[in-house]
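Here the complex is missing one protein chain, while the rest keep their positions.
The first chain written gets the first letter, and so on, giving A, B and C; residue counts start at 1 in each chain.
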């Protein structure tokens, strides 16, 4: 049940360094903890699997009640994209602020600030499953996709001049896509 | 290890697909994509370097001004740990809320809510480098480490009963450690 | 233009001390500052007007560029309602958490947490005017009104039993109303 679909067929040696450290279990003794005596049945493939799991997926897997009919893969992707976009937009607003031509980037900075706030709020709301309200989720995802479109467009205009705007535009596009795919999967 | 100059010699066309999101690593067939036939020149050291890169690091690398004397590796680790912990604590508060014995978990839920807010604020402040203020950074990191200690302790008490609390406790410990290591590196 | 509707018909002398403490200028010498030498034209009506202004209104009044065609009174009302609702929902979630029958209030708690996050994000976005994007503003206001409706409905169900839910439901209704009125005023 705890499978990380993405890694199927990739040699462990490659997977090990290919995991994003943001989710990699770097804590010393994690291995030992996972395979502690009270879990004698802990098999190598189990260890491996658990090591490659993201905390986002782990939290979905350990939610005590039914997640409902939601598409787990799309939900995971969207939560991750929201938090990535929030961090990237916050950093892009600050990078724009330090550009010599900051006066030409004020609209981009404002779009970044709104997008960061909306993505954090959306990623947090999507991390909650208790008392799910489809109307709130849909309206929030729509607002998030709209903010990502606006911010992605602003950043794209400066992508050729400012590398941080190019990277941020890509994060906004990924988040916008993830939101729209989750919306379309909502029943 | 990961310097902005790392991108210097890579053609934009390659850089465009070579910019993996923090999360793309695990998408189905990512490895196959990166090493697709249309990229025969894909050299191991390139693959490795590229796949280790996160948007967090990319944003640090593309910040237009000097980052100052800050330890870039510790800063990257701390920003990632803060956002991971924020998402995990938000999800853990919700998972606790859906446990049959929620009445026994109210203190844990409150600790999760505070920790999530503080980690988001700390991760955001650490993503800004313009007009750096060491006093604010230090005080915020202290508050974040304190919140992670408190939340980690609360979750640890339920770790054996609730898997989401075990996972959250680990995220809190990672974030606490990352905050303390960054504090000790601040000049 | 800068009158607080609630004060209509109340003598200025009364209004002067009747200002909300959150916004009242309590700093010593405020008067002197306002009427500093570099502002010789400072007339009584000017002082009075400035004294009655809230910081929300003051910030709107001191924004250096044009605010555009937005309804300033509705905008002020909505910003204040969003921050009030965010604080109230955060407190209500915590109060529900301390009720003996917390198990019956988990859906209400979740609605409170989402509503608090969305209201904070909406109040913040509405506090920005640079690079205004009507699409983002409208989508965010729709999401906020939807969250307030959902949370207000949840709290209302417990209003007769839990006073904090009754108070929170009213704050949600005020915020929902303020959002819808601002939406309808957007050109």
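Points worth noting:
Throughout what follows, a contact is a pair of C-beta atoms (placed from the backbone, for glycine too) under 8 Å apart; a residue touches a chain by one contact, two chains touch by 3 or more.
Just so we're clear, the structure is a prediction, and the values are computed from it rather than from any experiment.
Contact with the chain that does not appear here is found for just one residue of B:56, B:75, B:91 or B:147, B:147. Residue positions on chain C in contact with the hidden chain: 9-10, 14-15, 17-27, 30, 33, 38, 54-56, 58-60, 62-65, 79-81, 83-84, 86-88, 90-92, 94-95, 97-100, 116, 120, 123-124, 127-130, 162-164, 166-168, 170-171, 174, in rising order.
Residues of chain B that touch the chain left out of view are 106-111, 113-114, 117-118, 120-121, 124-125, 128, 130-131, 133, 135-136, 139-140, 142-143, 146-147, 150, 154. Although one chain is not shown, part of chain A still touches it, namely residues 93-94, 97-98, 100, 102-103, 106, 109-110, 113.
The rule we apply is simple: only the chains that are shown with their structure count from here on.
Contacts between chains leave no pair untouched here, as each chain touches all the others.
One rotation lays the C-alpha atoms of chain A on chain C, and its angle is 180 degrees to the nearest 5. Among all residues of chain C, those that touch two or more other chains are 106, 109-110, 113.
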